[in-house]
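Here the complex is missing a single protein chain, while all its other protein chains stay put.
Think of it as A and B in the order they're written, each chain with its own count starting at 1.
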Amino acid sequence: MTDATTAGADVGPVTTLATPISLDFDFTPGVAQSRFLKALATGTFVGQRCPVCTKVYVPSRGTCPTDGVATTEEVVLSNSGTVTTFCVVNVPFAGQSIEIPYICAQILLDGANVSFMGLIQEIPTDQIRMGLRVEAVWVDDADLTPSLASIKYFRPNGETDAPYESYEEYL
Amino acid sequence: MAERCAVIGVGQTHHKAKRDDVSIAGMVREAAKMALADADLTWSDIDAVVIGKAPDMFEGNMMPELYLAPALGAVGKPMIRVHTAGSVGGSTALVAAHLVKSGRHKRVLTVAYEKQSDSDAMWALSVPQPFAAPLLAGAGGYFAPVIRAYMRRAGAPDHIGRMVAVKDRLNALRNPYAHLHLPDIDMAMVEESIMLWEPLRYLESCPSSDGAAAMVLAAEDAISGSNPPAWIHGTAMRSEPTIFAGRDQVNPRAGRECAADVYAQAGITNPREQFDCAEVYVPFSWYEPMWLENLGFCEQGDGWKLTESGATAFDGDIPWNCSGGVLSSNPIGASGMLRFLEVAMQVRGQAGEHQVDGAKLALGQAYGGGAQFFSMWVVGSEKP
Partner (left out) sequence: MSAPSGTVRPVSVASFAQSPNIRRDDQRNEVEGLLPVIAEVFGNIGITKDDVDFICSGSTDYLIGGPFSFVMALDAVGVWPPRAESHVEMDGAFALYEAWTLLQEGEIDAALVYSFGRSSLGDLNEILTLQLDPYYMAPLWPDIVSLSALQARALIDAGKATEADFAEVASRSRRDALANPKAQVAKDVAVDVLLQDPYVVEPLRRHALPPITDGAAAIVLAAGDKATAWSERPVWISGIDHRIETHALGARDLTSSPSTALAAQHAGVADGKVDIAEIHAPFAHQEIILRQAMGLDASVTINPSGGALAANPMMSAGLIRIGEAASRIAAGQADRAVAHATSGPCLQQNLVCVLEGA
């Protein structure tokens, strides 16, 4: 049926070889994201407010995605937030650095209007739930860098769960 | 004034985990030659070629349309390469349709493919960026939290996802081109499969496939071939931002508005009654009930009830994914085009074992990214 199989009788089976490709790139996080990253190096979350819709983005990539304008006003955010939704990762894959199973959650920081994905620890996987209140646990001060690696993980902060209505629109 | 446009030829490969017997060019030619034969045409009858695929990094080949031009008979012709994330197979067909509808060309060949086994697609999807957190969740980890949000919102019971997983794999047994053929599939088998991203189990997720799809689209005065044409009654694309405050990922507005647009063109007011079947991009089982609601086949919160009632099964009143869908074959770039192609096959009466009796009007849908890109078309056996 294929060109390959009609020719195949003479040439034998197709063999393959891997030809690895390696390219180096200089990464530019951009103006807004650089501010976010530099704040991480001080153990702080910094978001940016849209001048049109007033929503607070964290991390901001420099624009409000719905209004298409630059976000300029910086907003220091809380260290605590709410788990809006989550999944328990049971699958091993390349590049993974944590022992499975573990919890990945969408976390809505207090004062922010978008959630971002974070690792949840210090709670059994069968007790994770939507609405759980969590706080960021940072690496030791000496190890803080302008990178998301500065956040070790999030853990329950002991507060009562947030009501569904309070984060419903962020699902 | 837009010209009428119809599908007059379809072709696809047997989708497999690894097509190591052919090159990328050999694979796309296989689908394209089948579509040309179906339309009773040869390469020289084609005016333009529109090709689509997901990220170039999946195969390590930048702008591969350049390399594929001679293999697809495009030399001396216009050739366009589309990339709109997972919806790309659908949007590629739509760009081809516009080339005909605009009066620009009479016959356009459109092709979509992925040859994931040529490189490492999982790696390509998650190229580590500096300053970012260590890799957290993997591909399904993006969608599993959305599924949990749907379950909570709709009050859906756990077994719905497993029902979809079984239904689509049973359908795949009727489709010789499907990648997964699991004759023993049942609820217990899905439940026993390993939990990947809770609540998603292995058998509730799509496979990774090599494969290609192709169609020939023609203007009304250029119809050919012995199979009847599938007339295009409506086409629509919609996009919304990937991340924004208050974004509804369970029931994205872009999907609802894309459906409203394509329904208005095709005169659809009650999709469940008016369509004979639908092919909808369901890479994870739970996306069937979610898209049933998003596409207006039922009221909000009732999608899972429709699935549970058997309405979307092969013998139901509105069968979804009779081909086995993305859950049974997932050559990523081609997956969207396969949805569009399968509904064309249905209204042309050429779907063989998975043919819905007397299908006259059908919806094809594809989505991509984090469900922020949508493309849809409605095809029918009657001229619009």
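One rule holds for everything that comes next: a residue touches a chain if its C-beta (ideal position, glycine included) is under 8 Å from a C-beta of that chain, and two chains touch if they have at least 3 such contacts.
Note that the coordinates shown come from a computational prediction; the quantities given were computed from them, not determined experimentally.
Enquirer: With touch defined as in the header, list the contact partners of the absent chain among those displayed.
Expert: A, B
Enquirer: Give the residue, chosen from B:Y142, B:F244 or B:F340, that touches the chain omitted from the document.
Expert: B:F244
Enquirer: Could you tell me which of B:D20, B:D40, B:E191 or B:E257 touches the chain that is not displayed?
Expert: Considering all chains, including the one not shown, the answer is B:E257.
Enquirer: Looking beyond the chains shown, say which of B:H98, B:R152 or B:K360 touches the absent one.
Expert: Touches the omitted chain: B:H98.
Enquirer: Suppose we count only contacts with the excluded chain; which residues of chain B make the list?
Expert: The missing chain touches chain B at positions 1-2, 23-24, 47-48, 54-70, 74-85, 91, 94-95, 98-99, 101-106, 118, 124-125, 127, 129, 236-242, 244, 252-254, 257-258, 261, 369, 372-373.
Enquirer: Which residue numbers on chain A touch the omitted chain?
Expert: With respect to the unshown chain, the touching residues of chain A are 19, 21, 23-33, 61-70.
Keep in mind that, in the parts below, only the chains that are shown with their structure count from here on.
Enquirer: Taking the mean of the C-alpha atoms as each chain's centre, how many Å separate chain A from chain B?
Expert: Roughly 28 Å separates the two chain centres.
Enquirer: Could you please specify the touching residues of chain B with respect to chain A in the complex?
Expert: Counting only chain B, the residues touching chain A are 20-23, 26, 29-30, 60, 120, 122-123, 126, 128-138, 140-141, 144-146, 148-149, 152-153, 194-200, 241-246, 248-250.
Enquirer: Quick check: in the complex, which residue numbers of chain A touch chain B?
Expert: 1-5, 8, 13-14, 16, 21, 27, 29, 33, 37, 53, 55-57, 64-66, 84-91, 93-98, 101, 104-106, 113-114, 117-119, 125, 130, 146-149, 151, 164, 169-171
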